[in-house]
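As you look at this complex, bear in mind that one protein chain is not there, while each of the others sits in place.
Right after this comes chain A.
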Amino acid sequence: MTALTHLTMAGALDGLAKKEFTAVELAEAHVRAVEAVRPFNIFITETPEAALSMAKASDERRAKGEAGPMDGLPIAVKDLFCTKGVATTAGSRILDGFKPEYESTVTSRLWRDGAVMLGKVNLDEFAMGSATITAHQGETVSPWSPGAPGAWEKRVVAGGSSGGSAAVIAARAALGATGTDTGGSIRQPAGYTGTVGIKPTYGRCSRWGIVAYASSLDQAGPMTRTVEDAAIMLRSMCGFDPKDSTSVDMPVPDFRAALTGDIRGLRVGIPKEYRVEGLSAEIAALWEQGIAWLKEAGAEPVEISLPHTKYALAAYYIIAPAEASSNLARYDGVRYGLRVEGGNLKEMYENTRGAGFGKEVQRRILIGTYVLSAGYYDAYYNKARQVRTRIKWDFDEAFKSCDVILTPTAPSTPFAIGEKMDDPVQMYLNDVFTVPINLAGLPAMSIPAGLGADGLPLGLQLIGRPFDEETLLRVGQVVEKAADFTAVPPFMA
């Protein structure tokens, strides 16, 4: 029998249903795995007691014939989701000591469906980053790093900002994890770790109870080891929530039923503007391979144009910091988290925020404050929102001639911790293929598709029409099967 920690969610549900093992046994195996991955600094907070008591309750439900769609499945939660009574830090010193009195909508749905919480995992501070290296609690090392844990030849990043979520699945210490994606924060780490990640359509998953970064772009989604598992987890995560004003009131399909394998006649858009300068030859080749796979399965590749692609990053780096500067105004040392005293109220605010926010977060708040300040609002913020409209129009036009779009997930394989850190703009270029999708509010996913010459994973990205996650998943599974990605990281729990 496969080790319990190496099962897929679908496989684990099957084993639980057939009474091959209990949810408690599954949870115990994962709690040991969580301990085994400590050298990688994946968890910010481990919750083994919660895991075991939730698993026990799951076994009781199953015995009564009341098992939910994810009953007994151990998962990790990005430390951006508020979890009742469990520290929630967003990777920031400013939320030091914060224990929410409430549960985010997305996590409460997962628990409703029977999932079991292993703990809270690392991220870039306030989800601002592409490498999971900026948290107050330190950087996460990818299990794909060559060498023995703690004595790596090279410390490779897990991507970000949902790097802890990606790493924990790749290391086989959770069957799935929640992520959030504002500019690629689910898809890029999935691509970097050989895992599957979906950013659903904006409005699919409730943002209520998720620490906000840029509210018009933020969207939660599942991270798993297979497309089928992503379908299982996505179904539990999404659905209308009156507590989120942008939550969309529409039925949640059974995403797993969409995995028919039949993509005959489907038109797959290949955007010519994604052949960017600096795209590595191996990624260009993998992209070609992906097109060939879909063609073999009966789909029809069509060239499309997304003319404003090159402006997406610039628009993002105005809109996201602008929203962040407003969202992060709430951290002032009064209601929760860190307080650093000062001579008066204003000094207390300044001292608290100066000490509590890390460098990248401060940088983005300052940019956001600047572009929203009197005299610059039109030149920067409104201009960026106009460009955002044009980017959305590009996709609307493209989807007239195709049903789904195929691109690489990231322009290169994962880099080492310490690289690309001096120049913020260079770091931002990681997100060149993922950011436009958030600006347009579309669903997209990353599927592991191969390894680079350095032995590190490469992902392909699929982009769908609004609320058409079903096509996305169906095509995703075809790519998954064709790629037959069986490579595993050097370290697994």
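Everything that follows uses one rule, which is that contacts are C-beta pairs under 8 Å (C-beta built on N, C-alpha and C of every residue); 3 or more make two chains touch, one makes a residue touch a chain; residues count from 1.
Here, contacts and distances are computed from a predicted model.
Trainee: Looking only at the UniProt record of the hidden chain, which name from "3-oxoacyl-ACP synthase", "Aspartyl/glutamyl-tRNA(Asn/Gln) amidotransferase subunit C", "ABC transporter permease" or "FAD-binding protein" is the right one?
Mentor: Protein name of the absent chain (UniProt record): "Aspartyl/glutamyl-tRNA(Asn/Gln) amidotransferase subunit C".
Trainee: For the full complex, which residue in A:81, A:111, A:336 or A:399 touches the chain that was left out?
Mentor: Looking across A:81, A:111, A:336 or A:399, the contact with the absent chain belongs to A:336.
Trainee: Of the residues listed, A:63, A:276, A:292 or A:345, which one is in contact with the missing chain?
Mentor: Missing-chain contact among the listed residues: A:345.
Trainee: Going by the contact rule already stated, which one of A:2, A:382 or A:401 would touch the omitted chain in the full complex?
Mentor: Of the candidates A:2, A:382 or A:401, A:382 is in touch with the missing chain.
Trainee: Of the listed residues A:138, A:242, A:261 or A:418, which contacts the missing chain in the full complex?
Mentor: Going through A:138, A:242, A:261 or A:418 one by one, A:242 is the residue touching the chain not shown.
Trainee: By the contact definition given up top, give the residues of chain A that touch the hidden chain.
Mentor: On the chain A side, contact with the omitted chain comes from 97-101, 201-203, 216, 242, 245-246, 248, 308, 310-311, 313-315, 317-318, 325, 329, 332-339, 341-351, 353-355, 357, 362-363, 365-367, 369-370, 373, 380, 382-390, 392, 423-425, 428, 439-441, 466.
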